[in-house]
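Let me begin by presenting the structure, written as structure tokens, before commenting on it.
Showing subunit A:
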Amino acid sequence: MEPVIRVTNLAQKIGHKLLFQGISFEVQPGECFGIFGTRGAGKTSLVHILAGIDRFKSGQVAILGFNIKKTEKFKRSLGLVTQESSLFRDMTVVENLDFIAALKKASRAAVREMIESFQLQEFLTKPVTSLDIGVLQRVSLACALLNQPKLLILDEIIKDIDLFSRNLILQELEQFLAAGGTCVSTFSNFVFSQSFSKVAWLEGGEMTIYDPEGAQAEWNRQVKYYAEQSGRYDD
Partner candidate 1 sequence: MMIRQCWVIMQRELFYMWRDKSLRNILLVGPLLGLLLMAGVYSSQRIGNISTAIVDLDKSSASRQVTTDLKNSQNLQVVAYFDTFSQLEESIKRGEVIVGVVIPENYGKDIALQRQTKVAVLIDGMNIIYATNASSAVLTVTRTLGAQVGIRTLIAKGIQPNQAQEAYQSVAFPEEAWFNPTANYAYFLVLAFALNVWQQCCTLASCMTIIGENGRRSWYQIRTSGISLFKLFFCKSFVHIGILLLTVLPVYFLAFVVFKLPLACGWSSFLLFTLIFILALHGLGTMMSSLSPNAVNASRYGMIIALPSFLLSGFTWPLQAMPQWLQHVVWILPQTWFFQGVSFLTFKNPGWGFVSHYFLALSLMAVLFYSVAALRLMVSDFPHKG
Partner candidate 2 sequence: MIDVKQILNIAHYEIMRIFRERVLLAILFIVPLLYASMFGLVYVSAILQHVPLGIVDLDHSQESRAVVSAFENTPNFQVIPQVSTYADLEAGMKNGLVRAGVVIPADYSQKLAQHQLTQILTVYDGSNLIYGFNTRKYFQQVLNTFSAEHTAAYLSGLGMTKQEIVNVMDTVSYSMQVWYNPTFSYATFIYIGLVLMTLQQIGLLGVGLTVTREKEENSWLQFLCAAVPQWKIFIGKALPYFIANFFNFGLLLWIAARFVNVKIEGSVGLILLLGLLFDLIIVSVGFIVSVYFPNSLLVTRYFMLISVPIFVASGYSWPSTHIPAVINTLLRTMPYTWMAEAFRLLTVKNLGFEYIADKIMVLILMAAATTFFALTFSKRRKPPAQIGPVVNSALDYPNKNF
């Protein structure tokens, strides 16, 4: 079966900083692919490349079989939740849903369905700038799912949010995966590592792929290593 994402030798340079120096990976259909890294490792930059937002220096990126440098077609089957909210700040919740549905050519029915699933009824006429982070992320995910994407790209979606919203979001994500969707998500808190089928560890411009257990082992090894250094700084 063809992979949903195939990245070959991707290099990215931002300003004068070489961010990735030739990373390669594949994401298979139905996978929930986690991208881990500390702040500044380039998780968001990678997401922006995969979602077809940013240019990149060199390499090949194929999503759903499309070479993303050549076409926009893959975006029809794409959903994206950004780390920094990218909802329209001058609009209310319902206007955001309606407008983004228009951009994605999604139907009114899809909008109603999302309002239902994410329990947004009471927030509809509120401006998005006044929402709590949990509700905001629910709206963001609802917008991302409007076009019934095959691939969902999430950037730190459940960091620091209230438990109710988090539960709701995870529940919807499970449904999405169960229905055959593929998901790529970044995370910076290692607690979440076990929810993924694979973990890609970004560090120093390189990517290493682990299965969840392997990633946990590596994490434990590093924690132990630094503990043994007992506060002395390594160069």
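In picking the candidates, the idea was that all candidates are chains of the complex that A comes from, given by their letters.
As a convention for this text, contacts are C-beta pairs under 8 Å (C-beta built on N, C-alpha and C of every residue); 3 or more make two chains touch, one makes a residue touch a chain; residues count from 1.
These numbers come from a predicted model, not from an experiment.
Checked against 1 or 2, the single candidate touching subunit A in this complex is 2.
Residues of subunit A touching candidate 2 in their complex: 12, 14-17, 45, 48, 51-55, 69, 72-73, 75-76, 78, 80, 82, 84-91, 95, 99-100, 102-105, 143.
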